[in-house]
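Got a structure for you, written out below as structure tokens; questions coming shortly.
Every protein chain of the complex appears in place save one, which is left out.
This part shows chain A:
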Amino acid sequence: MSLSVKTRAERFVATLRHCQVLGLTVESAQDNVLVMRLPYSEQIVGNPVTGTVHGGSLTTLMDTACGTAVFSSLPGFELCPTLDLRMDYMKAATPNRDLFAEARVTRVASSVVFTECEVFQGEERDLVAKCAATFMRIGENMTPPEFRARIEQGDDVTAAGAAQ
């Protein structure tokens, strides 16, 4: 059975505990572009007076969006650790509004994958942050078989994990 890019992306995110804590969801995933949502919540606020979310939660959003785009667009089941992230914070996010990250895989090389990502709010795509991230390819044979099983089996494993 061949899984769709979106299913691969959703199952990948479901394995990541901290992403469940933040409530990250895959909005769409096709070929090399993926959109991820970070719902606004009190727990990620960095400035208690203005209610603005902390940049750290955006770092997690962008790292996860880029990493998931990499995982779901590669042909096999490869875990790719982040090599580096470079983020620009263009403006403070508006409180009480969800954040969306659109990540794009720009180049898949033999050892490295290059990505870029934009974080915005609302239909007007108000730009909040941008990032460029690079990932290492450790190869499919270095990826633990339990991880591959979690992605392939999906629902049973991930539903139990998400419900915890």
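Criterion: contacts are C-beta pairs under 8 Å (C-beta built on N, C-alpha and C of every residue); 3 or more make two chains touch, one makes a residue touch a chain; residues count from 1.
Please note the rule applied: contacts and distances are computed from a predicted model.
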item	value
Protein that the absent chain corresponds to, by UniProt name, given "Acyl-CoA dehydrogenase", "PaaI family thioesterase", "Transketolase" or "Arginine ABC transporter permease protein ArtM"	"PaaI family thioesterase"
Which residue of A:G23, A:G55 or A:G154 touches the chain not shown here	A:G55
Full-complex contact with the absent chain, from A:S4, A:Q30 or A:N47	A:N47
Sole residue of A:L3, A:V33 or A:A92 that reaches the chain not shown, by the stated touch rule	A:A92
Hidden partner chain, residues of chain A it touches	15-19, 21, 42-49, 53-57, 59-64, 67, 79, 81-89, 92, 144, 146-147, 161
